[in-house]
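Here's the structure, in structure tokens; my notes come after.
A protein chain is absent from this complex, but the other protein chains hold their places.
Moving on to chain A:
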Amino acid sequence: MDLSLSTRTVGDRTVVEVGGEIDVYTAPKLREQLVELVNDGNFHLVVDMEGVDFLDSTGLGVLVGGLKRVRAHEGSLRLVCNQERILKIFRITGLTKVFPIHTSVEEAVAATD
């Protein structure tokens, strides 16, 4: 399975819906998408990971890179994820302390710092 990406705007947030596998091969596509969104002035991102089947450290690196980019513009990057196997990777790497992780897109969109 490959990586699927789609974006939509909800209020002042940009929701990036990700599906499939984020690994060393597909992660560059996600990086390009995040860079493009930030370059176009979208600084409040919600990455919906509910359709993600696989995530590795390359994918984590891309998300951290995205966070650094939006923070440079006082923006935010929130994640939506309920899958235990994906959440586990954020926990063992300590990234649950870095990313706000929400249970639904609605919750992430409504969240403020």
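The criterion applied here is as follows: a contact is a pair of C-beta atoms (placed from the backbone, for glycine too) under 8 Å apart; a residue touches a chain by one contact, two chains touch by 3 or more; residues count from 1.
What we mean here is this: contacts and distances are computed from a predicted model.
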Undisplayed chain, where the name is taken from the UniProt record, one of "Outer membrane lipid asymmetry maintenance protein MlaD", "Branched chain amino acid ABC transporter substrate-binding protein", "Anti-sigma regulatory factor" or "Biotin carboxyl carrier protein of acetyl-CoA carboxylase": "Anti-sigma regulatory factor"
Contact residue for the chain not shown (choose from A:Arg8, A:Arg71 or A:Arg85): A:Arg85
Contact partner of the left-out chain, one of A:Ser6, A:Ser57 or A:Asn82: A:Ser57
Touch list for chain A against the chain that is not drawn: 21, 23-25, 54, 56-58, 60-61, 85, 89, 92-93
